[in-house]
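Structure record follows, encoded as C-alpha cells.
In this view, the complex is presented without one of its protein chains, the others remaining in place.
For reference, chains read A, B and C in written order, and residue numbers begin at 1 within each chain.
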Amino acid sequence: MFSVKTILPTSTQSFSDDILSTHRRHQAELDAMDLDEDEFGAGPSKRNIVTPGEVITSSKEYMRGHGTYVEDVNVVSSVTGTIERVNKLISVKAIRSKYVPEVGDLVIGRIVEVGPQRWRVEANGRQDAVLMLSSVNLPGGVQRRKIESDALKMREFLAEGDLLVAEVQAFFGDGAMSLHTRSLKYGKLRNGQLLSVPPQLIRRLKSHFHHIPPPCGPTGVDVILGLNGYVWVSNGTSQEKREGGEGFDSEGVYSDKNDDIPPEGRQATSTITNLIKILADEGIPLTDTLIEESFNWINQNQLPLGSIAHNDAERMLAEIVGIDITA
Amino acid sequence: MASVVLPGDSIPLPSSSKPVILGPGLAASSSRIRTPISDDAPAIISTRLGLLSSFKGKEKSEQYWVEGNSKRYIPAQKDMVLGTIIARHAEGYRVDLGSSQMASLEGLAFEGATKRSKPNLKVGTLVYARVSLANRDMEPEIECFDPNTGKAEGFGELKGGLMVSCSLQLCRHLLNSKFPVLPALASTIPFEIAVGLNGRVWLKTETVSESIALKRVIEGVDSGEIKPEKSDIDMAVKQFLA
Amino acid sequence: MSSSRIEILNDGGLRHDARRPYELRSTSFQLNTHPTAEGSSTVTQGLTTVQVSIFGPREPRQRSQASHDKAIINVEVGVVPWAQGGGGIKRVRGDKRLQEIGASIRQTFEPVIMTHLYPRSEITINVQVLSADGGILPTSINATTLALISSGISILDYITSISIGLYLKQPLLDLSFLEEQDLPNLIISCLTNSNKITLAQMETRLHIDRFEEMLNLGLEACKVLKIEMELIVKEQTEKIVERMNVKSIISSNASGMNIDE
Partner (left out) sequence: MVREVDPPSIQKDFLLAALAEGKRLDGRIPLEQRKIEFIFGDELGNVECRIGKTAVLAQVSASIVKPRDDRPYEGFLMINSEIGPMASSIYENGRSSDSEVLITRLLEKSIRRTEAIDREALCILAGEKVWQLRLTLHFLSDSGNLLDCASMASMIALKHFRKPDVEVIGDEVIIHSPEERAPVPLAIHHTPLCLTFAYFENLPPILDPTHLESTLCAGTLTVTMNAQREICVLSKAGGTPLSAEDIMGVVRVGVDQVREMVKIMDQALEKDRESRVIEVQ
C-alpha cells in the first residue's frame, strides 16, 4: 500500500493540531479582520468585501439591492463582491458574473438562429437575445417600408454565425434582451476579430466606438468595446465612413465580403488584440485611453508588432498601469 | 335495451326509417362478410366494452352509443372540463386536460375580456372551461365563457379548494341529477363543486377535514368500495370525519 | 470482513497517513482555474483533486427542458482513467456511481442556488475528478461551492462537505481511500450559517448512538472548512478589486512617474 505524504505544495498551511484547537486559532484570526458594522465603502485597500451568506446589515433601515437577499431580519449577501451603498439602497456588486444588461447598452452578438420575423442572438447574456425584423435597417437607406418579401429574405441580411453590433432596446417578461440596429453605426461586423473579456472590465462610456489613429496600422485600428464583454478589433476606416457620411455604401451594409487588408493593417489589429488580452487577463478595466497608451508604449520602445513577449508585457504593465505582476 | 356489448359485437339496429345518429363507441364494420340482417346497410359494430344506450331525440332521431369506462379523456365539443395552465404565450395559454394533446385557451376567451383588460393567469392555475373546438386532426380549443350568454357561468379560474381525479364514467354520473351521491353528501357537508368530464372534480369546503372526507368518498365510489347509495355514503362520511 | 490489511489507528493514536483522528487532510483551494468557464475552481484535499467548471446561466440546449420560472441545473461528473493510480481496484464501478454522485450534487445545490433569478436558462456544472484518494463526493461539493462563488451566481451560503468514519468508538474525519473501504463512512454537507444539513449519505452499518456524535463532529469540521475557504476567496477578491481600481491610480497621477521594478 502506498503511504500518503503531504507532498503537494499547498497554498494553505496544513492543519497540524486537532480540530478543536484549529477552530480556536481561526477564531483569533477572524476577530482580527472583523468588520465593524457601519463602516461601508471604506478606502480602496480595505474595501468591504463580502462572500455569500455573510450578514451585511439589518434590513430595517436599508433597502436591499441585487446580489443580496433578506433572511428574517438581516440583509445577507448572495455573491462575492464589494458592498455598494447608495443612501438607503444596499447591494453587492459581484466581482465576476454573467453580463447584466441595461436598456441602451451597446452589445456585440452572434446570430444563432433565424426565426419567424426575428433572429436569436447569442450575446453572453443569461438567455439568447432577440433581434426583431422590425428593429433593423434594411439595405438602401433607413426609410424603406418593410415589405412581405423581406421576411422571406432574412437570411440574406443576417444568417447564422454572423456577428453584429447592436443596442439593447427593451426586455421581455423573463429578462431576455430585445436588440435593435436602427442606426448606421450598428449592423454586421467584418474585417476584424472577436475577443471575449469579463463584462465587468468594460465601463459604461459615452461612446464605445474607438479609432486608434494611423501610427497604428496604415488606416488605424477600430475597437468596439461591447458592454457584454465581447470586443471587436477591426481594420481602421475613416471617421465619416463609420458614422454613415459620404462613402458609406448603404447597399452593402449586409455584405459578407471582407475588404482586402494590407499585412501592416493585420499586424496592427493583432497587436491591439494582444494588448487587450494582456490587460483583460490581469483584470484591468479597459478604456480607449489605456489601449492607445499601451500601443504608444510599444511604439516608443520599438518593440516588434504582433505578439508581445511576457517580460515586455510585465514592463509595460508596471510602467503604464503601475501594478507588479511578477509575483 | 341496455345490454353489455364487447368490442366487435355487431349491433342490431331497428330498421326504422328515422335517421340514426351513432355516438362514441359505435362504428361501421369494415369486414367484408355480410351480416345476415340487412344486406345493403353496412353492419354496425361496437368498438368498446360497455352498455349500449340509446336516447330518443326531440326531432324524432335516435341516438345510440356505448357507455364505456376509461380514464383517458377524448375532447368533445360542448364538454365542461377542468384544465391546468402549463404555459403562457403572447396571445393565450396552453392547458393540460389529461387528453392526448394540450388544449389552447385564447387570452380573450374570458367574460368581458378586451385587448387591454385581459385576465392575467399564472402557470399552474386550474381553470373550469368549455370545449369550443375538438376534432381528430386539430388541437382542441377551450373557452371560459358561455357563447350564447357571454357570461362566465362559473367558468374561469378556480381559486383554493382541491382537485380529485376519477374515471370519466363517474364524472358523467355525478353530473346526472338522479345520481344519489352528491345530494347525499350535500345533506351533511356544505361544499362547492365543479365536475369536469375529463375525469377531474374540483371541490371546496370550509374546513380541510371536510374536503378530505369528500375526496375519500368520491375515490371510494370510483373504486367501488363505497356503493353509491345514500346510506352507505352517510356512513362513510361519518367515518371519514371522525 | 477480512482483517484490515493496514492499521487504521496505531497505538500512538495516529492514522496510516500520520494524521490524528480529527485532523483534516491538507487542502488547497484555487479559484478561476479554467480559462473560459464563467466560474471554476480546483480543490485538492489530501490526494483527491477535483476541478469544477460552471457554464451558465445560459440558453438551455434543449428548450423542452427549460422551466419558465427558474433555471435548471445539469451536473456531469467525469473521472479521468488514471485518477485511481495505475492498476489497483477499479475505483469507480461504471457510470451508475457517477450518475449517483451527479444526482447528489444537483439535488444538494438546487435549493441553495437562487434559480428563480435566472428563469428559462440552464446552469451546467462539470465535475472532473483528476485524482481520487477517497472522499470524491465531499471534495466535489466543496469545489462546486467555490466554482459557484467564482462564477458570480447568487447562492444562499457556502456548502462545505466532509466524510466521517468510525473505528471502534473513535470517529475519524476526512477519510482517505483506504479508510473509506474498511470503515463505516458518513458523508455530510451543510449550510454553515444556519448549521443545517443539506446532504447526508451513509453506506455501511452503524449503531444509532454513535451516529449523533459523528453528525455533530461533521458539522464542526464543515465550519472549519468554510473559514478556510472564505480566507482564500477574500484574498483573491481583494486582488481583483484592487486591479479593478487601478485606473484611478493612473488618472490621479497622470504625470510620467517611474516605478522601480
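Just so we're on the same page, contacts are C-beta pairs under 8 Å (C-beta built on N, C-alpha and C of every residue); 3 or more make two chains touch, one makes a residue touch a chain.
Predicted model, so just to flag it, every value in this text is computed and none were measured.
J.: Taking the whole complex into account, name the chains on display that the unshown chain touches.
T.: Looking at the entire complex, the absent chain's contacts are B, C.
J.: Kindly state which of the options C:Asn10, C:Gln170, C:Asn216 or C:Asn245 is in contact with the chain not pictured.
T.: Per the contact definition at the top, the residue touching the missing chain is C:Asn216.
J.: Check each of B:Lys56, B:Arg136, B:Lys159 or B:Lys178 against the chain that is not shown and name the one that touches it.
T.: Only one of B:Lys56, B:Arg136, B:Lys159 or B:Lys178 touches the chain omitted from view, namely B:Lys159.
J.: What residues on chain C make contact with the chain left out of this view?
T.: Residues 64, 96-97, 99-100, 103-104, 106-111, 186, 190-191, 194-208, 211-212, 215-216, 219 of chain C touch the chain absent from view.
J.: I need the residue numbers on chain B that touch the omitted chain, in ascending order.
T.: For chain B, the residues touching the absent chain are 84, 86, 96, 122, 124-126, 158-163, 208-209, 211-212, 215-216, 240.
We take it that only the chains that are shown with their structure count from here on.
J.: Taking the touch definition from the header, please name the shape of the chain graph: line, ring, star, complete or other.
T.: line
J.: Would you say B-C or A-C is joined by more C-beta pairs in contact?
T.: Most C-beta pairs in contact, of the two: A-C.
J.: Farthest chain from chain A, going by mean C-alpha coordinates, please.
T.: Comparing chain centres, B lies farthest from chain A.
J.: Distance-wise, how many Å sit between the C-alpha centres of chain A and chain B, to the nearest whole number?
T.: One centre to the other, that is 57 Å.
J.: How many Å are there between the centre of chain A and the centre of chain C, using C-alpha atoms for each centre?
T.: Spacing between the chain centres: roughly 29 Å.
J.: Chain C: which residues touch two or more other chains?
T.: 68
J.: On chain A, where are the residues touching two or more other chains?
T.: In chain A, no residue touches two or more other chains.
J.: Would you tell me which residues of chain A are touching chain C in their complex?
T.: 1-6, 8, 10-12, 14-20, 22-23, 26, 29-30, 44-45, 47, 49, 51-53, 67, 69, 76, 78-82, 94-98, 112, 122, 126-128, 174-176, 196, 200-201, 282-285, 287, 290, 318-324, 326
J.: What residues on chain C touch chain A, complex-wise?
T.: 5-6, 16-17, 20-30, 32, 36, 38-39, 44, 46-47, 56-59, 68, 85, 114, 118-121, 133, 149-158, 173, 176, 178, 191-193, 217, 220-221, 223-224, 227-228, 230-234, 237-250, 257-259, 261
J.: Along chain C, where are the residues that touch chain B in the complex?
T.: 68-69
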